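Sharing a structure below in structure tokens format, with a few things to ask.
What you see is the complex with one protein chain gone and the rest in place.
Moving on, here comes subunit A:
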């Protein structure tokens, strides 16, 4: 799950980037409104963690221009000003959730998972598909009740596929969700992860759709 962090405080930005990475998110971070606008226009994110007071303007402006572009990416606002009036302004500007500083890293992760779940219209926290069960909070995968041990990248690929059940995801889309834009991606990296996943989950767990991408095999 790819998350963009917009925060100007270097220590906090780094903490969120690394901390949410440990929590199973693929994170990118920027520090100004200008950078945030540019990145949001060119990349797809599953969620946005947005600070309100930025050096070149207010995070609310980033939020408003996103919503004007009909960008429905869930947004979690982080701010030092968390009076009720401030929250109302933020939520009315199109934010999906609000957290006052200082916050708990685990709570940020939990709220992001809830936002993603709500955006996907799923009722439960777990992702289920044909005997497979993925728990985003614990980052655990089970097949027919038995735990399956996956690497970080393998888990991320499976998570991306299970978040869009029945849909075909292109290789580049899966790459987007796995890697930040600065990261070098080897051309066959996704094939390698898919290969490992098939070895652990069974060869028909993931289907290859020639020339388009991948999707989960089997039925609900």
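Everything below uses one rule, namely that contacts are C-beta pairs under 8 Å (C-beta built on N, C-alpha and C of every residue); 3 or more make two chains touch, one makes a residue touch a chain; residues count from 1.
Operating definition for what follows: contacts and distances are computed from a predicted model.
> Among "histidine kinase", "NADH-quinone oxidoreductase subunit J", "ATP-binding cassette domain-containing protein" or "Sugar ABC transporter permease", find the name that the UniProt record gives to the complex chain excluded from display.
"histidine kinase"
> Out of A:18, A:88 or A:199, which is the one that touches the chain we can't see?
Residue touching the absent chain, from the options given: A:18.
> Using the touch definition from the top, which of A:80, A:120 or A:212 touches the missing chain?
Missing-chain contact among the listed residues: A:80.
> Which subunit A residues touch the hidden chain?
Residues touching the hidden chain, for subunit A, are 8-16, 18-19, 22-23, 32, 51, 53, 55-56, 78, 80-81, 100-106.
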